[in-house]
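My questions will all concern the structure given below.
Only one protein chain is missing from this complex, and each of the others stays in its spot.
Going in written order, the chains are labelled A and B, and every chain counts its residues from 1.
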Amino acid sequence: MKSKTVICRCEDVTLEEIEELMEKGYTSMDEIKRITRCGMGQCQGRTCRTLLLAELAKAVKTHPAEIKITTFRPPAKNIKMSVILGGIDNEQNG
Amino acid sequence: MKHAEIAVIGGGPAGLMAALAAAEMGAKVTLVDRNSRLGGQLVKQTHKFFGSEKEYASIRGIDIGRILATEVHKNPNIETMLNSTVVAYYPDDGVLGIEVEEKKWVKMKAERIVVATGASEKYLLFENNDLPGIYGAGAVQTLMNEHGVVPGKNVLMVGAGNIGLIVSYQLMQAGVNVKAIIDAAPSIGGYWVHASKVARLGVPILTSYTVKAAYPNEMTGALERAVIWRVDDRWQPVPGTEKVFNVDVMCIAVGLSPLAELLWQAGCKMMYVPELGGHVPVRNDNMETTVSGIYVAGDVAGVEEASSAMMEGRLAGLSAAKSLGYDDGTYEEKKAEALKELENLRSGPVGGKIRKGLAQLAS
């Protein structure tokens, strides 16, 4: 089995992939998110965000405070379509 | 659309105290928690707590959770929504989106919001860090202390902060062998009394060590071996200093980061303060963020001990109620008392890091 260092467990993104992208010049969180889906999975970046932040800061030699964070949009976790689709009924019932 | 005077999001130590404090002032509170029972992380804290009587010192976390939850449930001013996760805050109209029991969508407009969502565990990058058998310390605690299941036989604990030390002790209590506790820092980050508790069980603590790699069993694919190596004073690993542990469990306890999604969604001003665990909300001494009407308390406002989370919760609850006009003349006194208690909790040498973090936030 090939060994790997996983940075985003939900979307199975490895540190090696991130490093490759950073070498190509993709050094913003947004770019990396869009290319790899890092942070877009089940946990919505709760595990990988701080790791990615640290790696990016290292790569561009800056303080993590200087790295722009990706936008947070609702919902904060995965929810089923049926929860929202049935929303009006649900609201009346609830 | 549901209406609430004060919505408290999160029923851990901070949220419970916030709800009780606001209700005590006379406000109507809706306490929303994603779990099936209140208490947050308290429900798995089997050790007796530090602090003073005001934070229930010398009582076990599980019992503090029970005491506070009972008070909340019998308080006529507090409505509790369990199995309910607040997943959205829409800044245009200030409406909260709540997923209830994974099947209903409830919208709620609250006049004031206290966000007490806690924190999530940080993780580490090393070769094969996704093998089965590698857990976060919180997961191990949930497994053991909530479900009565041990994670394995032999454990390498990564992190000698309070969580790493406490979970090691609990693993030993459960009959699981903790082979060693390691930490990349040159000294133990947790309280020395916790360290001494595990030391006299024969668990070695190795400072200035970090994980190099994990290796799987070829048949099962699960963790079988962990390799650690020493780091120098610039945190660089030193080749040739490797040590091998035959373990089926590695437990990662390298700190927490605030669960602040809702605050980001709301547009609260955030600041990166490593001493407080990462991005934390800027707030005033009432625990109100830069978005008027949104208050914070506990780990989401900066990762700290449960005792200070409780006091922050009290402060946020009191202030949110006061801002709605609930004040029988006791507010100033109660606020001053809570602030004083927080100052006391943070005033010693172990509070240095927190004080430094809070100073950055205030600047």
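Throughout what follows, a contact is a pair of C-beta atoms (placed from the backbone, for glycine too) under 8 Å apart; a residue touches a chain by one contact, two chains touch by 3 or more.
Basically, contacts and distances are computed from a predicted model.
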Chain excluded from display, named as in UniProt, from "4Fe-4S binding protein", "Helix-turn-helix domain-containing protein", "PLP-dependent lyase/thiolase" or "Inner membrane amino-acid ABC transporter permease protein YecS": "4Fe-4S binding protein"
Visible chains in contact with the missing one: B
Residue among B:Ser58, B:Asn246 or B:Thr330 touching the omitted chain: B:Ser58
Touch residues of subunit B, complete complex, unshown partner: 47-53, 57-60, 172-173, 175, 177, 186-188, 191-207, 305, 307, 344-351
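Here is the rule we use: only the chains that are shown with their structure count from here on.
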Separation of mean Cα positions, subunit B and subunit A [Å, integer]: 21
In the complex, subunit A residues that touch subunit B: 1, 3-7, 9, 15, 44, 46-51, 55, 63-65, 69, 71-77, 79-80, 82-84, 86-87, 90-91, 93-94
Of all residues in subunit B, those that touch subunit A in their complex: 1, 85-90, 97, 99-100, 102-107, 120-123, 125-130, 213, 216, 221, 257, 259, 261-262, 264-265, 271-272, 274, 278-279
